[in-house]
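Shown here: the complex without one of its protein chains, the others still in place.
Up next, chain A:
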Amino acid sequence: MADTASVYLVEHVLLVAIPDNITDTEIMSLQEELSTRIVSDGARGVVIDIAALEIVDTFVGRVLAQLSSMARLLAAETFVVGMRPAVAMTLVELGMDLHGSRTALTLSHALRALRSEGLA
């Protein structure tokens, strides 16, 4: 096993940082783990830190969007944080808007937003 992402629960929010070398299979397992943990941990928010990702391609973008939609069905809000500016510009060119997920510059911005909504 390589360094797969670990999921932490803090104030009813699941936090996960995606490592740069994550494979398609690993990110799919992460998606599954998060959906299970939202329910088992009673999480109201999910924060996914993608600061380590040098790029986000259509596959990873699709997984992030699906994860957000899934989390919403399970009554949790998803924030994607730490996106690099060049990644944002490239995603727009790819026609991917990560629909369903909210974005924040940093983890603390995301937590502040979740707290203000009473979710954290």
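To be clear about the criterion, a contact is a pair of C-beta atoms (placed from the backbone, for glycine too) under 8 Å apart; a residue touches a chain by one contact, two chains touch by 3 or more; residues count from 1.
Note that in this section contacts and distances are computed from a predicted model.
Q: Not counting the visible chains, the remaining one has a UniProt entry; which protein name from "Golgi phosphoprotein 3 (GPP34)", "AzlC family ABC transporter permease", "Serine/threonine-protein kinase RsbT" or "Putative murein hydrolase (TIGR00659 family)" does it give?
A: Answer from the UniProt record of the missing subunit chain: "Serine/threonine-protein kinase RsbT".
Q: Of A:T4, A:T90 or A:T103, which one is in contact with the hidden chain?
A: Once the missing chain is taken into account, the touching residue is A:T90.
Q: One chain is left out of this view; which of A:S6, A:N21 or A:S69 touches it in the full complex?
A: Residue touching the chain left out of view: A:N21.
Q: Could I get the residues of chain A that touch the absent chain, sorted low to high?
A: Looking at chain A, the ones touching the missing chain are residues 20-25, 54-59, 62, 84-87, 89-90, 93-96.
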